[in-house]
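So that we are looking at the same thing, I have put the structure below in structure tokens.
Here the complex is missing one protein chain, while the rest keep their positions.
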Amino acid sequence: MSSEIKEISPTGKAIIAVVLIPTIAALNYVGGVIVEALKAPIWGDTWATILGTLIGGFWVGAIGGFLYNIIMALTVWGLPSWIWGFANVAIALIAYFMMKMGWTDLKKPMTWIAMIVLYGILYPAFTTAISILVFGGGPLYKPLAAAVYTAVLSSTGNFVLANYVQNMFTEIIDKPISFIISVIIAQRIPKRFILAR
Amino acid sequence: MGQRGNEKVIIVENLTYAYPTSKDFVLKKVNFEVHRGEVLAILGPNGSGKSTLCKSLNGLVPHFYGGRYGGKVIIDGQEVLNTSVSQLATKVGLVFQDPEDQISGLALTVWEEVAFGLMMLGKPKEEIRQRVEEAIRYVGLEGLEKRSPFELSGGQMQRLAIATVLALRPDVIVMDEPTAQLDPIGKFEVLSVIEKLANEGSTIVIAEHEIEEVAYFADKALVLFNGEVIAYGPVREVLRKVDELKSIGIDPPSVTELAHAIKKELGLEAEYPITLEEAVKIYSELLGVS
Partner (left out) sequence: MSVGVSLLKKTAVEADTFVQRLDGRVKFLYFLWATVIVYIFYDPYLNLIFVAVTLAMAFYARVAKPILQTLLIIVVPWIAFAVPILALPFGFPWNKTIIGYIDVFGNKYPVYLEGLGWGITWPLRIAVAISSALLFFLTTNQAKLVATLFKMKVPFKLIYMVVATFQFIPLLAKEAETILQAQVARGLRTDVGFVAKIKNYLSVVIPLTLSSLNKVQIRAITLESRGFSAPVKKTLLYEARLMKIDYIFLSLMFVSTAVLAWVYVNIGYSPIAGLSWIWGG
């Protein structure tokens, strides 16, 4: 009859991550579908990457986001777009960084500054590199963005800059909003679901 | 599955447990035994620790969750504290209450889902083929082998979960409120399978709200309240304690309650029935009707 109480460390986190990651990928996918149905003015398909990072740490967000891109590439966008998985990794990385620096409190002005700088200025640089090197760059298949591209190109003659400004234009609204949405959701989650340290 | 005997498949000694995120102990010095071929019903209101108790029989508590753990749980001679959940998978088969959430997500067909546990344990293909066919036939899912597991009804999904567990041929089947989320048809389907298992001598531990149904095939009952064992013994004796059960929020079978009320109001002494058949028998004898 043992009457001592032992402290046991949990082994469940690994498996939870294994189930959480496909859930994040699926949530990204369904998020995009909901956006379509509600006609909301955002992409809405990378919010779960940020959420995954806030709940489960960098790897959960990054792999979940990457997986989402693979699935989208296989079924909707066409295979080469799996490359954009790396953009999702970048999104997870930025979210992780902001989490570690404590910039997830929406009442802090630093959070807003970081959001706009990291997601609106730094992140588009990354996507521009991908878009030029892998897809040839050029105007995006959206009238407003393409207009920005043409305007910048005709005034500066710089191909890279035109692509960058075009991408910045689209991301600077979408990503911060996704970040805000994810932070709001993460705050509503009961503590016991949070795996991230 | 084994004949009823004196072999103790489950021994629980002074089991005490607290989840890592909570201050309070959710199980406090729980003691009981289950012999081979016995059916033990675990009763108790919500929050009494029934679920946690089920999970402590296959190692999820303490290994998966971590936390503070005291006492012993011994399954077929092996102590849970020193055995991994994977190793216990062939000794204890745990069925949860959510039909859809129990589906692995890896299997594309019902057949593959039933084979899931065996695939995870690396069993050879011939063995898998044989056991899966057996299990599917046992729970009555023949004809559905090629369907996606998510296309089934609630009752079918729950029977699928049971089949997945049966394929592993565990020594004891533990069920945590298996019919809670099912419609009446589903409940009937699942309870039929459970009854079949019980009648054929399987060792079962079942936490269930539907006392009426469980009373038919349970041998013993354990009542939990706030993590402590309030009553434990042959099911008939436990269910007779109508007032105590009701005071902690459990409804005994209607016929038992009726007998209790009759005894209290009319002073009529009769054995308490726990199933409808028994009630009919007892009262027809009493009334001189056969």
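In this document, chain identifiers A and B correspond to the written order of the chains, with residue numbering beginning at 1 in each.
By our rule, a residue touches a chain if its C-beta (ideal position, glycine included) is under 8 Å from a C-beta of that chain, and two chains touch if they have at least 3 such contacts.
Remember, predicted model here, so these are calculated numbers, not experimental data.
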Check your understanding: Which listed residue, A:G31, A:G57, A:G85 or A:P124, touches the chain dropped from view?
Key -> A:G31
Revision key, fill the gap. Considering the complete complex, of B:L168, B:A215 or B:I250, the missing chain is touched by B:L168
Practice item. Quick one: say which of B:L121, B:I185, B:L268 or B:L286 touches the chain that got left out. Key: B:L121
Review point. Hey, which chain A residues sit against the chain that's not shown?
Key: 11-12, 14-16, 18-23, 25-27, 29-42, 44, 47, 51, 55, 63, 67-68, 70-71, 74-80, 132-133, 135-136, 138-139, 141, 146, 149-150, 153-154, 157-159, 177, 181, 184-185, 188-189, 193
Exercise for review: Kindly note down the residues of chain B that lie in touch with the hidden chain.
Suggested key: 55, 58, 60, 64, 84-87, 89-90, 93-94, 96, 98, 100-106, 108, 112, 115-125, 128, 150, 164-165, 168
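Rule of thumb we're sticking to: only the chains that are shown with their structure count from here on.
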**Study point:** Inter-chain centre distance, chain A versus chain B - centres from mean C-alpha coordinates, in Å
**Key:** 43
Study note, to complete from the structure: chain B residues touching chain A in their complex are 13-14, 16, 20-21, 62-72, 81, 85, 105
Practice item. Could you please specify the touching residues of chain A with respect to chain B in the complex? Key: 1-12, 15, 19, 22, 191-192
